[in-house]
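Removed: one protein chain of the complex. Kept in place: all other protein chains.
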């Protein structure tokens, strides 16, 4: 069955999921608590405290004796951010204002301006966050339950000995829900990314019928662009005209044809991470809520089976001298449209979902399956 | 009767209109719906979509095959502004995100990423606006009634074969109500504009008694600066001092004396357009609401009877090489004071209207006569 042979009423039936639009508001503005989140690249966290914001919470990260610490970014005393303080003693951070010093658990262990015999230590504390370092990323657990092992939440692809991993971090002036719905929706690619430099010489599919199925873990779904329809320039759209235009230098049929023939697909998991591969490259994109109007995208580009030998040298050079510029331009296309949606207040405006929004709809429905959620359809926590 | 002979009690009586202050709040913050508004100069609207805002509404303008279109600036799908999209097919605009394509009526006529057989066309739509092009301006009708012919709302002076027309557009960081009240109030001119370069060599009246009468159309009023009192330097203001200072190089008595002797006056009409002439030049100023804190002034400067022959060459040069700089400085004097009022929250502060505010008071009372208003004193719609 090709897409063009779908009976009209079947297409019609598929339009119905649009009714699920309401689930849009069940996705929390500041993200899902009770998950591990990528907080910063490891090399950004040193002895100099680093202020970050995750799910609306102000957090200070610092490193001492090789270990990373994550505390509430607020001195218990009078609210000064600890991130303007200093790591003065091992495993602690000292406030810039009065020298109150907090350990990994957030306990005040010294009040320098009160002297060594101060009665304060043990009587004041701030919040602390479970924190781990894996795959050159500092991970922080936000939530109020006992955190699972960090490996539970990190995409398994990052625990690689064989692949080269290139991280890209991008801050968008848009709520994370707009960013993640962009990721949950591969149907924009053949239109919006058609002009990406990555695809300059590539015959790209003109349109698609998105297909999705739940994953086995119950925390996400697989999604793929459906039957591959290679670009056939000049298809007639009734009453409108021909699309897309034929471009003589577009001759390559990869990566999509081969990718699809290899059965590749994407998987989107709670709390908001997409894994996708296309034979030659593997991508991960994690949309991290910062505050109501800001999100940060942690993106990993993996070159499989290229971690060793001459291959590693070649692909490192390929990435740093060439491919990362293409990826930056590609990611920026998403950023521009998502920030424009934010400016337009798109998440609150009326919307009209369609057959190709099955990923968006499934994504929203995951709200009921989020970890720690009170309402779980299956009764399981 | 000269102004100086007005009996004190008559002046006292004239102070009473100040009670009408309350009508201030009847003028809507975002302007009067159900009128045609100047939206953009014609030459600013091309194939590249243009985002504008009128009366708080986000609108995208674009031109295709010579005609101009005005649509709601929001894709029906997921709220992306269409103004970052593209005119891809004649008479339509295509969203940058998924290629949803909308025609002049706002109907979705294609969903490029769903292919030519998508069931979507005809099932999604956005708002569209009546739009016309006249006198090198794109006019958009905002409202919910059947729009009258655009000529009803365009000042007749713009349909000219004989006059040279020079348009000036200026965006002010102030609500339109402050901008239009500046226009409804000619009494500020002899004080505030006394320093305008236009009047550098001109004897300007020192003060005035504003006079106003309703117009025949019932949608506005005529207003003039009252009996002309040429600048008499050094008039004694009791208990204060002499004003204005005598400036030896101010010798010309035009334009005001001649203008007034010719019976010229201004007319302010709903929804907010002033026409004023002074024999040699003719001015129109339309204050257009953008959002709560922004307005745009469409100003037309006309040189009557100068559209043809050598006269046209001369006055074109005069304008472009000289006079428009004087007009810019003149308009900027208004902008500065109106933006300062906005910053001060002037429209909500207590006020004290006086005899010379008859224009402001009449302007506010027009609220009851606005097109489509439920309350019309004459019972006519």
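The chains carry the letters A and B, assigned in the order they are written, with residues numbered from 1 in each.
Keep in mind that, in the parts below, a residue touches a chain if its C-beta (ideal position, glycine included) is under 8 Å from a C-beta of that chain, and two chains touch if they have at least 3 such contacts.
Everything quoted here is computed from the prediction, not taken from an experiment.
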From the list A:23, A:96 or A:135, which touches the chain that is not on show?
-> A:96
Among B:66, B:122 or B:241, the residue in touch with the chain that has been omitted = B:241
Missing-chain contact among A:30, A:76 or A:366 belongs to A:76
Which chain B residues touch the hidden chain?
-> 3-4, 6, 8, 11-12, 14-15, 181, 187-188, 190-192, 206-209, 229, 235-241, 243-244, 336-337, 340-341, 343-347, 349-357, 360
Residues on chain A that touch the omitted chain in the whole complex?
-> 58, 73-74, 76-81, 84, 88-90, 92, 96-99, 101, 109-121, 123-124
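Everything that follows uses one rule, which is that only the chains that are shown with their structure count from here on.
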Between chain A and chain B, what is the separation of their C-alpha centroids in Å?
-> 48
